[in-house]
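As structure tokens, the structure follows; a few thoughts come after it.
So, chain A:
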Amino acid sequence: MEESLSVQSELMKSFSGVVGNIRVPRPRRIFAQVPYDRFAEVFENIVERMGFSILCAITALDGGAFIEIIYHLARPSGVVLNLSTSVPKDRPVVKTISGRFPAADLYEREMVDLMGVQVEGLPPGNRYPLPDDWPAGQYPLRKDWKRPETATPDKANQEQRHV
Partner candidate 1 sequence: MDAQFVYQNLYDLFYMLVFPGLLFLIAFALFAEYVDRKLHARLQHRVGPPWFQPLADVIKLAAKEEMTPRLADRRMFLMAPLVALAATATAFLYIPTWKSDIRYHFEGDLILVLYMLTVPTVTFFLGGWYSRSVYSMIGAARAVMQLFAYEVPLFLCILGPALLANTWSISKMAAFYQVHPAFAALNILGLGVCLVALLGKLERVPFDIPEAETEIVAGSFTEYSGRLLAMLRLTIDLETIVGAALIAAVFLPFGLGLPAAAGFAVYLVKLLAVVCVLTVMRSIMARLRIDQMINLCWKVAAPLGVAQVLIDLVAKGYLPRGYLQ
Partner candidate 2 sequence: MFEGESVQVPVGPQHPALKEPTSFMLTLQGEKILQIAVRLGYNHRGIEKACEERTYVQGIYLIERICGICSHSHATCFVQAVEEIVGIQAPPRAQYIRTIVAELERIHSHLLWLGVAGHEVGFDTLLMYSWRDREIVMDLLALLTGNRVNYGINTFGGVRRDISPEQKADIFTRLNALEERTKYYVSVATQETTLINRLRNVGVLSPADAVRMGAVGPTARASSVDRDIRRDDPYLAYGEIPFKVITADCNDVYGRTLVRVGELMESYKMIRHALEHLPDGPIAVKAPRKVPAGEALGRYEAPRGEDVHYVRGNGTEKPDRVKVRAPTLANVQAVAKMLEDRYLADLPIVVAAIDPCFSCTDRLTEVRRADGPSSVLHWEQLRQYGIEWHRRHGIDFSKLNNSFRCPEDH
């Protein structure tokens, strides 16, 4: 917990007014928020100077009017910093971090396809994970997404009821 708390105070010291809502709900878990316009600088600092050199995952959430993106960064010592940022849902654009973390390439492509987040600076490549002919504007993990008409009717379900 000391380590987590020291990270917390370090964050508060170096980014007062930028990084907000810093919580340490349990040992080795830190949650923090940063507005997207200051994200790059904070991220750089956290990764390069504070030693959060492992990218565990990137989660994108549908927050209604905005899309929240959480970068789960870890230190080899086991402390995880969940750095969250949001972009407006009608113009969800973020910059890639795949220059730092090659592995982020896949996680970001997932966001692109499933949450409709645009990622600037992704190296050229095929889309992932949806196929090339996937209709534009369909993002399955958004809360307002309606599955296309082709969804399978649950035939077995109906049959079974009449046995």
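On the choice of candidates, all candidates are chains of the complex that A comes from, given by their letters.
The criterion applied here is as follows: contacts are C-beta pairs under 8 Å (C-beta built on N, C-alpha and C of every residue); 3 or more make two chains touch, one makes a residue touch a chain; residues count from 1.
Since the structure is predicted, the reported quantities are computational estimates derived from the model, not experimental observations.
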Chain A: touching candidate in this complex (1 or 2): 2
Residue ranges of chain A in contact with candidate 2 within the complex: 25-26, 28-29, 31, 48, 51, 53-57, 59, 61-62, 70, 72, 74, 76-80, 82, 99-103, 105-107, 109-110, 113-114, 123-134, 140-141, 150
